[in-house]
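Left out: one protein chain. Kept in place: all the others.
Order of writing sets the chain letters: A and B. Residues in each chain are counted from 1.
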Amino acid sequence: MSGSTTTSIRKTKRVLGLFSDFDQAFNVITDIKHYKVPGISVDDVTLKSPIEHPEIEEVLGERKCHVPKFSFVGGLVGFCFTFLFLASAQANFLAQPQGGKPVITIPSNIVLAYEMLILFGVLSTLTGFVLGARLMRKPKGLYDTAITVDQIGIVVEVSDDEIQPLKAAFKMHNVLEVHEESLT
Amino acid sequence: MSEQEHLTHEQTRDIDENIAWAKINKDVLKSMENPRAGYWVALVGCMLLFSVMIFAEVWQYNYGMGDALLNTSHMWDLYISTFVFWIGMSHSGTLLSAILHLVHADWRKPIYRFAEAMTTFSLMTAGIFPVIHLGRVWNFYWVMPYMSDRGIWPNFRSPLIWDAFAITSYLTSSVLFLYIGMIPDLAICRDSATGWRKTLYTFMSLGWRGDDAQWRNFRFTYLMIACFLIPLAVSVHSIVAMDFAMALMPGWHVTSFPPYFVAGALYSGCAAIISLFIALRYFFKFEEYMTMPILDKVCKLTFVIAMFWTYLNLIEFASVWYGHDVPAKEVLLAKAFGPYSPFFWSMVVFGSVLPFSLLSKCVRRNMKIMMTVSLLLNVGMFLERWMIVTPTLSLGYHPQAFNVMWPGWVEWAMVGGSFGWFGMLFLIFVKVFPCVSMYEVKEMVYHRKRHAEADEDAMIVLHTGVPGPKKSQETGGA
Partner (left out) sequence: MPSLLGNIFKSWSDYSKGNEEGGFHKYEHMYAMAIDLNKCTGCNACSTACYAENNLAWVGEERFGARQAMNWMRVERYFDEPNIGNETSDSLDHGASFLPMMCQHCSAAPCEPVCPVAATYHTVDGLNAQIYNRCIGSRYCANNCPIRVRNFNFYDNAQTAWPAPMDQGLNPDITVRSKGVMEKCTFCIQRIRGASDTAKREGREIQDGDIQTACQQTCPTSAITFGDLLDETSKISKAWKRQQVELGVYKQNKENPEMRGYRVYEELNIDTKVLYLERVREV
């Protein structure tokens, strides 16, 4: 998340602000985006929400998502691999006379390759999801169980002298709670 | 009880938009702890039924298929018709979760989770039947295309192999779809659970924390898998239809079978959703989430699909009739007037006539009547599958082989037991996992409230010319 910061100031703290309402969180991030909070860029911000908020991208900016690429490649590989696999197997059948039918039966192989297109596509989409959403890793950073109930959290990585302006910005938008931890 | 009655009759909106988010969590999490006594009765009943199936399978394993009273003409009978029935049942979960997701019908949100679970478990039930109907069930894995030292492969031209591929894909995909859709809910469970549940949910939620990156990936993943699932569901039941349509037997060799089967699948699945809707609403006291207007919508959907199915059914009969293929025509006549005709006409009554009762609002709003109607619809669909498989086998082409056969006790035990197996899996699932999607109900509430407010503001502007308060401060509740 903090990849694009070019400042030489080391980020020392991670701050979590909890809000009761998405609009408040939205406004905080809007302020950050408009440089009203000195030193902090939107790229340092992570939103944690109980439900999906696609509209947050208006302020967070369009962040990359690679899942559709995984789906596409998975489906393509699934189809081609299965077709070749089946055709190779059929070409090596021990008994080749098929009662006057072709040995490599294209229509039935397409049916099977179609099924495998979907299976491979789904599995590869899942892989893309796990990688992209950084799941199945040791969870790090601040978290509050209220986020799964009804509160919105904003996590920002800051350096020592940015904490105060950030907290002020949080306060201005009726933050409920603020937690902080130091980055090691 | 009186409060429930009140809710039943008064509900006009799909969901109460002012419901607090914390209450949603509380209600759903509570459902996993203390269901009504009826739940336990149903669970024990299902386990007993399933044990009958185990007994029958042990018997059949030891003594062969003969006691099912199969014979040289009737090689499949109830095994395959039940298989088709359960495959069909699995299709409506996909309809609700994937198709309605793509068309943004948000009323699906409180009920799609259990429909998805129904998909998964009816597939698991269906998958049993092609296996147990094998004469040498211990060799069932020979249909898998694995590398063998002897270079022996399955026959890829066989529709049964297509079945094996299709069901494997569909089962894997629908389990993953169910699971991925559940991850945010599992995180909710993780945050409030204790004991073994905590361990389970922590493991299964994969470290979900609701980050914006996670939600974004989640959105795309869910959309992609929904897009994969729709053609998959259609192809799976088309392939099941091809088990029959690819054969040359009269009454099976019908071009219109695939769409006919898909329509029948959606139909029986929708009827099953109604039954389970009513059962879950009762067991877990979900009156606020599984509301009457949602049931109403499902009923209307069922009616539309019932009419579509009826149409395709008539088309099938008509194409056979006007095709003037003598054996096929004889099979059609035998369905209507032969020894199996009581079942055929029951199918017509339950499948095509009974759905008209769904047009009445009184019927749609009465839980007991709806339960009965939905079960009868499924009886009709079960008979439909039986009437596809058996009359054809009893006639076929060769006069020497014409005969009427009634299933033996082994077959009936398997059929009954499959309901027990399905019910058992389903009931255990709804107890261990949240069967109402909490985060999506929150989304539904959130967006509906926003819309309502936007409408209100628009009305104020319209009437006074002054912009109203932009957004309510309480959005989201607390």
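Methods note: contacts are C-beta pairs under 8 Å (C-beta built on N, C-alpha and C of every residue); 3 or more make two chains touch, one makes a residue touch a chain.
Keep in mind that this is a model prediction, so the values were computed, not measured.
Touch with the chain omitted from the figure is made, among B:T12, B:N34 or B:T72, by B:T72. Considering the full assembly, B:M246 is the residue among B:M32, B:V52, B:M204 or B:M246 that touches the omitted chain.
Screening B:R157, B:R216, B:H237 or B:R281 against the full complex identifies B:R157 as the residue touching the chain left out. What chain A contributes to its contact with the hidden chain is residues 84, 87-88, 90-93, 95-104, 106.
Listed by residue number, the positions of chain B touching the unshown chain are 63-66, 69-73, 75-76, 130, 133-137, 139-140, 142-143, 152-155, 157-161, 164, 243, 246-249, 393, 396-401, 403, 405.
Please note the rule applied: only the chains that are shown with their structure count from here on.
Between chain A and chain B the centroid-to-centroid distance comes to 30 Å (mean Cα coordinates, whole Å). Chain B contributes residues 20-22, 25, 145, 151-153, 156-157, 161-162, 165-166, 168-169, 172-173, 176-177, 180, 183-184, 187-188, 190-192, 206-221, 224-225, 228-229, 231-232, 235, 239, 439-440, 442-443, 446, 471, 473-478 to its touches with chain A in the complex.
Residues 1, 20-23, 46-54, 56-57, 60, 63, 65, 67-68, 71, 75, 85-86, 89-90, 92-94, 98, 101, 105, 108-109, 111-112, 114-116, 118-119, 121-123, 125-126, 128-130, 132-139, 143, 145, 147-151, 153 of chain A touch chain B in their complex.
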